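All protein chains but one are shown in place.
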Amino acid sequence: MLSSSLIFALTGVALFALGLRGALLHPALLGRVLAINVSGAGVFMLLVALAYRGPAGNPDPLPHALVLTGIVVAVSATALALAMGRRLRQLEEQADD
Amino acid sequence: MNDVIGLSLVFIGVGFFLAGSIGLLRLPDLLSRLHALTKADNLGLGLLALGLGILAGDWLIGLKLFLIWLLVMGAGAAAAHLIAGQALRREDSR
Amino acid sequence: MIIDAWLLLDLILALLVLALGWASLASPDLKRGVTLFIAFGMLLALIWARLRAPDLALAEAVIGAGLTGALLLSALRDDPGLERPGGPGRDGSGWWLGLLTLALAGVMGWALTHALVWHPNSGQAQAIAAALPESGVSNPVTAVLLNFRAYDTFLELAVLLVAVLGILALGPARPAYRPAGPVLAGLSRWLLPLLVVTAGYLLWVGAHAPGGAFQAGALLAAAAVLLRLAGQADAGLPGPAARRWLLVAGVAAFIAVGLAGLLGSGAFLQYPAGWAGSLILLIESAATLSIAVTLALAFIGGRQSEIPVSPVEKESTPC
Partner (left out) sequence: MSWLLIALLLLLASLGLGLLRALVGPSLADRMLSVQLLGTGGVALLLLLSVLLGQPALIDVALVLALLAAVAVAALTGRELEHE
């Protein structure tokens, strides 16, 4: 039985798997950071889809609050990862000299 | 009566969006796409917002919709300039 | 018929988001990948709106569609080496890792389908709605974040603080942008006040409608990002001492209110009756500033001390 909730929950799973594959296999560091963001979006979508049941009822606010904090943590984790990647590159350059 | 006018405006607005998207797909080069798209979209959003404002029948909501439209128009004009400028710079550097 | 139209809408949205996610990761050119990722974020915001999660739509519109993209682009601009392949070689192992994730997705999808078809909704939403009048606010998401599960939010702010300390510890700021041309300068001149005013509006309205500290803070950070893109090296942030205070303001407000609750009502973060609304606004205001400075510093990407910040600046100041 197809419902909005099911459509987006399955899309969330697909995005998660897509991102996981990218995080494991993407050749570039920035690509892997991008991939982790995509897989995080998949998890968020799963949670929001589960909070949403049918067009009539009000969705459950608890997963919404979790995802809200998740979005903010994801962006700061991305920034930290990029800063670490930059430092790594600097250390590699020093080692090459 | 108001409903009919509002709905018609909404549909004409959506029509402009469709025209803009088809233009974005079919037009041959970047600059003509840029012109077609930004004009069609801004007009489409304006008509749609006007239609929804009439449907809502609430001047406060209508004012909010109008402000959003102004904002999108201003930002859209600047964005078109920036994208065109970037495209030209890239061509220079090649 | 109406239900079917909604399902059709959902299917199109789902297909588009999958296509964009796929394309942004499959792109060999990373700038193209990030451009597609920004579109992906905008589409996510639309999906959250569709799923009746306007609080998330607001946050995603600011962060997913704007800040994350800006961060990735500035990293790419600063260090084109990020495009080069790096890390351990993965030749030969690729296909079975891909197969493994596919199998994982299959199992998860199968389990979910079963769970959704056979198990009804739990009564959690009703429980939260029933407790809402006592929370001091009427937006249920704000109530969960700052009253029912305030611990989570408190610790989350601590996580943000740790992340930004990590970024500051890792090195100097990324190089500044060139002064803006006339178009960007004109855009930022009228866009900036709008961003700041909207942030204030979202903070205030968060008590009874979608909005709150996270959205407002991220919007303020977007204003800082725009300033930096327009050539202002310090992104409009105050001096180093004020920055430190602002960074810890959110956590400090939480601790102060929490300890006051401990003394007054005997439990950490227990708001005294009748005071919840005002205390929540106090915490949220402090958290907004902390989040804004945290995300702005994340975009700047490090300490602003070891490089000449910009030609206009009189002296470089350590942060």
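A, B and C label the chains in the order they appear, each numbered from 1.
Methods note: contacts are C-beta pairs under 8 Å (C-beta built on N, C-alpha and C of every residue); 3 or more make two chains touch, one makes a residue touch a chain.
Keep in mind that this is a model prediction, so the values were computed, not measured.
Student: Where does the absent chain make contact, in terms of the chains shown?
Tutor: B, C
Student: One chain isn't shown here. Among C:L25, C:A57 or C:V144, which residue touches it?
Tutor: For the chain that is not drawn, the touching residue is C:A57.
Student: To test your reading of the contact rule: which positions on chain B touch the chain that is missing from view?
Tutor: On the chain B side, contact with the omitted chain comes from 7, 10-11, 13-14, 17-18, 20-22, 24-25, 30, 33-34, 37-38, 41-42, 44-45, 48-49, 52, 55-56, 61, 64-65, 67-68, 71-72, 75-76, 78-80, 82-87, 90.
Student: Spell out the interface residues on chain C facing the chain that's missing from view.
Tutor: Contact residues on chain C toward the absent chain are 1-2, 5-6, 8-9, 12-13, 16, 19-20, 23, 31-32, 35-36, 38-39, 42-43, 45-46, 49-50, 52, 54, 57-58, 61-62, 65-66, 69-70, 73-74, 77-78, 175-178, 180-181, 184, 187-188, 191, 194-195, 198, 201-202, 205, 209-211, 215, 219, 222, 225-226, 229-231, 310.
One rule holds for everything that comes next: only the chains that are shown with their structure count from here on.
Student: Chain adjacency by touch: line, ring, star, complete or other shape?
Tutor: Graph shape here is a line: each chain touches the next, no loop.
Student: Would you mind checking which chain's C-alpha centre is most distant from the centre of chain B?
Tutor: When every chain centre is compared against chain B, the largest gap points to A.
Student: Could you work out how far the Cα centre of chain A sits from that of chain B, in whole Å?
Tutor: So the centre of chain A lies 31 Å away from the centre of chain B.
Student: So which bits of chain B are touching at least two other chains?
Tutor: Touching at least two other chains: none.
Student: Sort out for me which residues of chain C touch chain A in the complex.
Tutor: It comes out as residues 3, 6-7, 10-11, 14, 17-18, 21-22, 24-25, 30, 33-34, 37, 40, 44, 47-48, 51-53, 55-56, 59-60, 63-64, 67-68, 71-72, 75-76, 78-79, 81-87, 90, 94, 97-98, 101-102, 104-105, 108-109, 112-113, 116-117, 121-122, 124-125, 128-129, 140-141, 143-145, 149, 152-153, 156, 159-160, 163-164, 166-167, 170-171, 174, 214, 218, 291, 294-295, 298-299, 301-302.
Student: Considering only the defined contacts, which chain A positions touch chain C in the complex?
Tutor: Listed in rising order, the residues of chain A that touch chain C are 1-11, 13-22, 24-35, 37-38, 41, 44-46, 48-53, 55, 57-62, 64-69, 71-80, 82-87, 89-90.
Student: In the complex, go through chain C and note every residue touching chain B.
Tutor: Listed in rising order, the residues of chain C that touch chain B are 181, 183-184, 186-187, 190-191, 194.
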